[in-house]
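Omission of a single protein chain aside, the complex is shown with its protein chains in their original locations.
Order of writing sets the chain letters: A, B and C. Residues in each chain are counted from 1.
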Amino acid sequence: MSTILIVVVIVPLLASLTCLMLPRLSDRLSLGTGLVQLITGGLLIQSLASGISHFHELGGWSPGLGIALRADALAGALVLLCAIVSLAATVYARRYFTCVETRYRFWPLWWLLSTAIYALLLSADLFNLYVTLELLGLSAAALCTIGAAKTEALRSALRYLMLGLVGSLLFLAGVSMVYAEYGTLSLMALAGQIAQTPATLVALLLLSSGLLVKCALVPLHFWLPAAHGSAPAPVSAVLSALVVKVAFYLLLRLWFELFSPVMTSLFATLIGGLGAIAVIWGSLRALTAARLKLLAAYSTLSQMGYLFVFIPVLAALPDEETRQLGFGALVLFALSHGIAKAALFLGIGVIQLQVGHDRIDQLAGSAQRFPIAFFAIGLAGVALVGLPPSGAFLAKWSLISNSLLTGQWWWMVVTLTGTLLAAAYFIRVLGAGFVTLGPEAPVKGVGVSLQAPALVLACLATFGLGLGAASLWDVLAMGSAGGQL
Amino acid sequence: MSMGELLPLMILCSSLIPGLIIFALSEEQHRLRSGLNMVGAVAKLLLVAGLIWGVYQEQVFEARWTLAPGLDFVLHVDALSVLFVSLSTLLWLVTTVYAIGYLEDSPDRSRFFGFFSLCVTATVGLAMAGNLFTFVVFYEALTLATYPLVAHKGTPEAVRGARIYLGYTLAGGLLLLIGAVWLRTLAGPLEFSEGGILGDIPGLDPDNLRWIFLLLMAGLGVKAALFPLHGWLPRAMVAPAPVSALLHAVAVVKAGAFGIVRVVYDVYGVEFSAHLGVLVPLGMLAAFTIVYGSVRALSQDHLKKRLAYSTVSQVSYIALGASILGPLATIGGVVHLVHQGIMKITLFFAAGNYAETLGVHRVSEMDGIGRRMPATTLAFTVAALGMIGLPPVAGFISKWYLGLGALEASQGIWVIPVLVASSLLNAAYFLPILYRAWFMPQRDWPRQMHIGYRGETLPSLQWPPVITATLALLVGGLAAAPFSPLEWVELIALREYRL
Amino acid sequence: MGSSPLLYAVTGALIFGIGLLASLRDEALLARIIAINISGVGVFLMLVSFAYRGFELAPDPIPHALVLTGIVVAVAASGLALALEKRLAELPKSKTHKEDSP
Partner (left out) sequence: MMIWSVIDILICALVVALAMAALYAPALRQRVMFFIAFGLVVAITWARLHAPDLALAEAIIGAGLTGAMLLMSLDHTSDMPREPASYGLRIGSAAMGGVLILGLMMIVSSLYPIHDGAPTLAVSQRQVESGVSHPVTAVLLNFRAWDTLLELAVLLSAALGILNLGPARRSCGHAASLTDGLARVLVPLLILSAGYLLWKGAFAPGGAFQAGAVLASAAVVIHLTGWEKLPRVGLRSLRLLLLVGPTLFVAVGLLPLLNGQAFLQYPVELAGLLILLIESAAMVSIAGMLTLVYLGGHPHANWPIELVNPKEPM
């Protein structure tokens, strides 16, 4: 029984309840919770790296009858990602929401969202996953409306909520088919049983399409830009960095662990093709976006696309060992994007808060007025474009290398085109920000605690993940020793 | 950690750490900022001196860090690295002094010097890169570190120039990346090794290797400003003078040329490249670029633009040297890496002095400037004569060896005419400047700055060109002395040809 | 136990499908909420018929528990969506940024 898993999921839930109970303490409490989560995440990944596998049967009932929580290296890596991003966003949100009432309304929902993310990452039960998905969707939509009385924000939150519901519904339909076919909901029990039956295939399609809605893969993407582009900055950061990412995490689990006997190369190629369209189309839209946050949101579309481009390449790799390496690159890309995108949104938020807008053509002087935030945006850009020494660079190197190795050079073309387009839209932002304003005095300075989280995250994505990436492979290799991957 | 691992890392850190600290400084702390810069630059110089000694003793300097399975980040120092490292370290020191004076009282200096240090870090890292992967990493890092420097002034023109610069170099970086990844999947880790590695690997498809060579050259050619990939260079002239100096003499352009040398000698191996038949097209292209750059330079009235096209032409000497089989041509090409750097930086310092002190930007405004600013103009003259190839200035040595090498490889029939034509063209665009500067009557200057000093301008502006011009004379005149660039390059050539 | 559960399960699949299709139409929010709820009932119907074991035997309790959870989640989500709609209706019809909408 690994109590640490309970700490991971229950601490944010308790934080949410306590913030609701004692609003006046909630600012400090949230900071503490974020720190505790980070420490817990670190301990979890450390123990996973030393070969301990984590498992907790809730209620003491064996999986199948009860629900189990478990953490392998993949889950552990994502838990740590979530802990890092949410701590940064928490520190940031304390300064971002200047109205105290807004903060008091924000914290309980914030920690509910966090609960949903961790519960989803650790859950080993299909129906439980459905509940966590609903919690994720509802709390995220509710957060989108915080502090905003703008029609635009409410409308996109509503659309986000509705699409999330449709996605969950598809997922639930898939769950019920799986239950009818195999009589169990436990992922562990299912992993050995899944066979190539028509019902299994349909279940896979239903589960996948439900999650693809939540990942915003083209053509199910249309809700994302508005929702991510009009939420408050810390919420956008978490939505773009984590919420779409955990849906993708579930897809990975389904495709590579559970349904690997049903996954055909045709299916993988189809998914990769949609990902490729997302890469190009998202980048093109980002290139023409009028607002920074919208640009960042479209960039999320395109970056999520890369994750799907990895799928056919991985599926075509000949042997287990290279696939393991390629899988590590995929995880690295996801982590890198998560951290960098959060940094980007937090950096943009600083500018938006101070200037009152985030229109790209009116960014002149930003590099002078908000040097830290703008530097963070630039660094995040490096990681998002996939330039060295960022983690995304290593991941793209591996993707290109593997696509050449498997003779699928077209994925390489997509990757490189996307990279160039991404560079182009970041150059646009940097260029706009570097233009100096006249000699009029800069506006009041911006607090460090508002700017620092973005910078820390950006450095982490660009340098930390780049230089420290090797340990990720070690952890993944350890953690999946007993697993399927 | 042994000294062999530590020294390359310390050399990197000696500019990286000051750079990072400088970012955090406020605008007013200029004393601390300048101090940090100078301490870093001097420390780097001392460390490099140790490195030279060690490499001469055939000590091994290597630091290795696994980034991902099969992808090692390697810093490895060989004779060629030492050449480039010492060049950049020396010129960085001089340029730092110059930049401190040049940017006095201008805004955003913390940002400028921060990126300036990062830029040198990337260049030095590129010089010490031990495999193609590490090279690519620093190659891209260099692009990123120089972008804010080019855009530094923040005028729409500067931002546009910087955007074009970034577009070109990122696209080039991608081509290089494709080539590197492709080669990596075919041939393993690609650790640079004197004499090349591909020739020893059996079972490689020559056609694939030719395609990869094309990709690599295209990627490197962008920074090396090979025709037709040179378009960014004249436009990047909007950068402040120290940046232009660094870009042209040490960092960006030289990184491309250095990369070409690396790929030809230490990845493909010069003999294997000749065997593949890829050297002749490269040589032709380099020769064309040499003539093309000079012709374009003729018609430029803007001084920095004229110098920029001159760079396009001069840097291709290095590629030309690399593309001719034989140790003499190698010596000519590689030594030009150093010689061109020293001479070109002098020219840009001088151009910066004219612009900063007198507001003179155009050749047509330079009448009589030699009398107003004799020291600067003297430095300019020495460097310009060197560029033309007049002994005893350094440029002569390079051209001499190139010519000998071409004869040795029995390619003199087309190389010698190119060298002659280029020298004539060089003379044609430099001599009129010299004539105007020394012999035409003075005009009214657009502005007068820094006149309160004893010299012709700020001391920190006046001395750097004088020093580098002297250096250009010394390396040319004392080319046969021990530890001169020429002697060092002969050592490199011996090792490359496994003689 | 005859074919009754099969009949209900197929009906469930049918309702799930038509509800889902209707929920994707461009309609008033209220209509789409109804559609999603109906579609959800379709899934529940499938689950409950999977649980049915005939007249004599007790049904499988697990799907029942799942559906109960599903019903509560559905009402919560519908409530939130309707409240959002209400808030939107109360806001003055302000100018929407045309270029922001995808």
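As a working rule, a residue touches a chain if its C-beta (ideal position, glycine included) is under 8 Å from a C-beta of that chain, and two chains touch if they have at least 3 such contacts.
For clarity, every value in this text was computed on a predicted model and none was experimentally measured.
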Checklist outcome for this item: In the full complex, the chain left out is in contact with A, C
Checklist entry - Which listed residue, A:75, A:89, A:121 or A:141, touches the chain dropped from view? => result A:141
Checklist entry - Considering the entire assembly, which residues of chain C contact the chain that has been omitted? => result 2-19, 21-22, 25-31, 33-35, 37-38, 41, 44-46, 48-52, 58-62, 64-69, 71-80, 82-87, 89-90
Next on the checklist: Give me the chain A residues in contact with the hidden chain, please.
Outcome noted: 1, 3, 6, 10, 13-14, 16-17, 20-21, 23-24, 27, 56-62, 64-67, 94, 98-101, 104-105, 108-109, 112-113, 115-116, 119, 127-128, 131-132, 134-135, 138-139, 141-143, 145-146, 177, 179-186, 189, 198-199, 202
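Methods note: only the chains that are shown with their structure count from here on.
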Checklist entry - How many angstrom between the C-alpha centroids of chain C and chain B? => result 67
Next on the checklist: Averaging over Cα atoms per chain, report the distance between chain A and chain C in Å.
Outcome noted: 27
Checklist entry - Which positions of chain C touch chain A when the two form their complex? => result 9, 16, 20, 23-24, 29, 32-33, 36, 39-40, 42-43, 46-47, 50, 62-63, 66, 69-70, 73, 76-77, 80-81, 84-85, 87-88, 91, 93-94, 96-97, 99-102
Next on the checklist: Taking the touch rule as given, give the residues of chain A at its contact with chain B in the complex, in rising order.
Outcome noted: 325, 328-329, 332, 367-368, 371, 375, 378, 382, 387-389, 393-394, 397-398, 400-401, 404-405, 412, 416, 419-420, 423-424, 427, 430-431, 434-436, 466-467, 469-470, 473
Item to check | Footprint of chain C on chain A - complex, ascending | outcome: 127, 131, 134, 137-138, 141-142, 145, 149-152, 154-155, 157-158, 161-162, 165-166, 169-170, 172-173, 176-177, 179-180, 185, 222, 225-226, 229-230, 285, 290-291, 294
